[in-house]
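Apart from one protein chain that is not included, each protein chain of the complex appears where it belongs.
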Amino acid sequence: MKVLIANRGEIAVRIIRACRELGLGTVAVYSDADRAALHVRLADEAWHIGPSPARDSYLRIDGLLDVARASGATLVHPGYGFLAENEVFAAACVDAGLTFVGPTADAIARMGSKTAARHAAIAAGVQVVPGAVEPYAADAPEAAIVAEAERLGYPIVVKAVAGGGGKGMRTVEAPAELPAAIRAARSEALSAFGDAAIYLERRLIGPRHIEIQLLADHHGTILGFVERECSIQRRHQKVVEESPSPVLPADTRRAMAACAVRVAREVGYTNAGTIEFLVDATGEFFFLEMNTRLQVEHPVTEMVTGVDLVQWQLRIAQGERLTVTPEQALTPRGHAIECRVYAEDPDRQFLPSPGLVRALSTPAGPGVRDDRGVAPGFEIPVFYDSMIAKLVAWGATRADAIDRLARALNEYRVVGVQTTVPFFQWIVRQPEFLEGRFDTTYLDRVLASRQGQPFVDVTDADARDAAMAVALGAWFRAHGASTAGTGDSGGAWRRAARFEGLGGLGS
Amino acid sequence: MKVLIANRGEIAVRIIRACRELGLGTVAVYSDADRAALHVRLADEAWHIGPSPARDSYLRIDGLLDVARASGATLVHPGYGFLAENEVFAAACVDAGLTFVGPTADAIARMGSKTAARHAAIAAGVQVVPGAVEPYAADAPEAAIVAEAERLGYPIVVKAVAGGGGKGMRTVEAPAELPAAIRAARSEALSAFGDAAIYLERRLIGPRHIEIQLLADHHGTILGFVERECSIQRRHQKVVEESPSPVLPADTRRAMAACAVRVAREVGYTNAGTIEFLVDATGEFFFLEMNTRLQVEHPVTEMVTGVDLVQWQLRIAQGERLTVTPEQALTPRGHAIECRVYAEDPDRQFLPSPGLVRALSTPAGPGVRDDRGVAPGFEIPVFYDSMIAKLVAWGATRADAIDRLARALNEYRVVGVQTTVPFFQWIVRQPEFLEGRFDTTYLDRVLASRQGQPFVDVTDADARDAAMAVALGAWFRAHGASTAGTGDSGGAWRRAARFEGLGGLGS
Amino acid sequence: MTFEIDVGGRVRQVSVEPLGAADGSGGRFRVRVDDDVVELDARPTDLGLSLVTAERRVVDAALTALAGGDWLVELPHVVVRAAVDGRRSRRAEADARGAGQQRLVAPMPGRIVRVLVTPGDQVAARQGLVVIEAMKMENELAAIRPGTVSEVAVAEGALVEAGRLLVVVE
Partner (left out) sequence: MTFEIDVGGRVRQVSVEPLGAADGSGGRFRVRVDDDVVELDARPTDLGLSLVTAERRVVDAALTALAGGDWLVELPHVVVRAAVDGRRSRRAEADARGAGQQRLVAPMPGRIVRVLVTPGDQVAARQGLVVIEAMKMENELAAIRPGTVSEVAVAEGALVEAGRLLVVVE
């Protein structure tokens, strides 16, 4: 039996590994830019599906179905992003006689509309974040939205109905900012999801983003897992996630998991999904939305429960019964923290840093999980998300996990492109992070207050070390030694160099 | 506070990581051959201690103490091998005012003598493997040994009193082989341990090697852990270890752990240690010996219990109280299996394969622990043990762990030297291994019966793929592309090439 | 060999002299940093260089040689940008000089999502000029210093190559 993996990067690698472990064949797909990508190299088969832009390759439903047919794949795993929450794709797979590794197209459609999802939560008796019940179409007059916002009260959040991953989302502090925010959210939503519809939600005070992973089989079993805390966000994008939450009491965990299971049951949910909640400063929790797919941050749950979520996705899709017990799912052993490693320069406002990975050394050893989608020699394309890897650390306690994460981050080396590793080295030293005192506004606030101050504090001794290393590196280069970063390797490298040389403001 | 790490390779790296996580400074040492070794690169400080042969560097107590003094290290971690079970070193550290991360010199001396250790076990009321109670000195007449062997009955095992790691050990099936075995064991023991004394033990029928990890603090707490099964051995050397054992009943585990704790208490043991037992075909267990140090295979215990043994070694040495509960220590979550990756060619009778690691890609992703001591560009020296890495896989069940291990092994690539990875790929497919039906004689028997047949079954399709890859590799080399294995990089590479070209039998 | 190495605006004179048998595969070196002379052991690695100083301190540096003489040095806890031989990094230079024309170029290929200024606008330091979409993110490119927009060279929706001039601030 073969699985078509309709994705790229680290999540395609993750799925390939789960397939291998289950004895399933793996069919990868790739665009022009990804011919030498790690997910291609690790798969049994790899099919070219078009030019580099995602809309011409990873988002082409017809092309993917052609590959499934030609390769003889009978299951399709969409990963996250791309077509993972596209009900048309899920339905097209089923119509083509394929098994879609995910919920039904109906469930995707229903929960994909943020407003319909709110209705489902309300029907399941779960409290939702206060806000507008109905969405505003692309051409709904601004005045009506402004009036509704006035009624709900500021601060308010403008959100894309089809949204996800922080796209098409704007927080508005005062009425004057609302019209610009509406325009920005609509434009971003249209370009990201092809749907400009938006809605409004009240911004809670001190909100934490805490979510419940679900697994649901086709035999009526729905399981809620120990929560994930995902409040460390930059521009509504999660950057650090952990499980369990540093603050959630055990009874709240059980109540939240029970609510999540009720919502899933309400919509006849199957396979893996996640219910996101906001928890306010008083500890009350509110349904926020459902992600009808595997989450980026699923490894932290796997590490504290020992349950392989991706294997279970594949097993459930093949009709197996869930045998994980609620106790296993809800009882974390230790603590796990994930950092999303982006090819971005944290010292230049997180500007993307695509280019050639000239050399790479990822951390290893006890309690470290290295989920990466790149290998040395790969040129990180400009066409896709800049997340190149996830680093997850496990420890017996949260403090142990942080110490281990800090250790692992110091071992991380990516030669050729900038990554967010220095930012994570900074955040693991912040008192708010160490003490678990943060909400979803924390990171943006502290970043704004830093006024672009670099994350890496270069002492005089560091500068001196760097100067010596550079001089010696130049000496070795002049003497014919090829260290990873000092040689020259043709086109790809020159392209990367051009970016670096021209980056940002010239003068 | 700084820790002197009196070792090299993967275990030095392992200890450095534990120190980092605990906020302790790390002082590495290196011989000529190890200047660019990974443990040197990862440490805070690195001190040269002599020429490449271990006796001139890693075994030089005076040099190590000089480094401790000069660097200001206050703790000394010996790792395993080298001076780890040398009571003179432990005592010298204490005399120099240093904290030796391990048991007292007395405990090392007592348990280091295999015969004295047997006495201690008997005193603790623990059954020992039937055999001679007293050792035979280097000059004891063969006739006396032969007579005692006759009394005990064949098959019999000749063992070095100071032994360990299968060195100075010979199994003898019939009286005629005994004199040669005695000579071989004495010679090996003398060269490995500087002590030619030997003793005799009866060979049990269908013996499994099962061992209990211990942690003992300085406040009277001694903790026994869930067992490790280490019966997959080649020439008395463990090659695959797992926890828990696939066969041990839970009540035997508790009984065995209790016996292990009693032995440790009998000798006033502190820090980490391991009691090895042999379990016969009837399920009865017998004390075999004690290892008064960290074991190579400690990661499998860490993975199923979540307890960091190396961190605890350091914490105990600093006087901390053990806070791990017996329940945690004895209740495994899931199953873990370790493969010792050697730089050896399994298809040439496991002949060592030192040389330049030109490129390296180790497995990653869920449930995989990569403990390695080498990086690309490092030249594996001929002077030390050929183990370059350990690969450990965890799964919710033994079957899951094996599937994951097989997946991970297929991801393993070491360009430049041969490794035992193909052997492990073979063993994870053997019915005896899959079903847990093996004892310590299994592997040698099956290897002997294979008559040198290669582990890797090269099909015609594989050969065709290889031929295409080589032709294309040659084409790329001719066209100036430098892939990892096709370029040329000076002296180190040429030295490695010479070995390969001349290996084995010329004609 | 002697180099001028600029880290964060401070220029050091660094000279490198091999000792004994040091060659392309490494060895001992005498390194002079301004007026200090140190001896150290240096070896090329898969990532860059491994140094052990006279005090036995380990400096395991990953090195990336960027265009225009800049180098990126990754140490375990810090990433440092350095420039060799007088070619101080453009950014550092722009930061340091604190005056003159600012020419905003596209740092990567992408799509111009929004142009936030028009010619004649007064802009403050760190004020956004253009939003470019690349790697699925909208990235705001900002002015470094205050000034007046003298030219806007792109329109919203344009696809631009890396290096393309976007905005000029005087």
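Letters A, B and C mark the chains in the order given here, with residues in each chain numbered from 1 onward.
We adopt the following convention: contacts are C-beta pairs under 8 Å (C-beta built on N, C-alpha and C of every residue); 3 or more make two chains touch, one makes a residue touch a chain.
Because the structure is predicted, anything quoted here is derived from the model rather than measured.
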Note: the excluded chain touches shown chains A, B
Going by the contact rule already stated, which one of A:Ser31, A:Ser71 or A:Gln213 would touch the omitted chain in the full complex?
A:Ser71
For the chain left out of this view, which of A:Ala28, A:Ala105 or A:Ala481 touches it?
A:Ala28
Out of B:Ala255, B:Ala281 or B:Leu472, which is the one that touches the chain we can't see?
B:Leu472
Chain B residues touching the chain left out here are 187-188, 191, 343, 348-352, 354, 358-359, 361, 382-386, 410-411, 413-416, 418, 421-422, 425, 451-452, 456-458, 462-486, 497-507
Positions on chain A contacted by the hidden chain, ascending
27-28, 35-36, 40-48, 71, 375-377, 490-492
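To be clear about the criterion, only the chains that are shown with their structure count from here on.
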Highest-count interface - the chain pair sharing the most C-beta contacts
A-C
Just the number, please: Cα centre separation of chain A and chain B in whole Å.
40
On a C-alpha centroid basis, what's the spacing between chain B and chain C, in Å?
46
Could you give the separation in Å between the centres of chain A and chain C, each centre being the mean of its C-alpha atoms?
29
Quick check on chain A: which residues sit in contact with 2+ other chains?
361, 410-411, 481-482
Junction residues of chain C - those touching two or more other chains:
24-26, 44-46
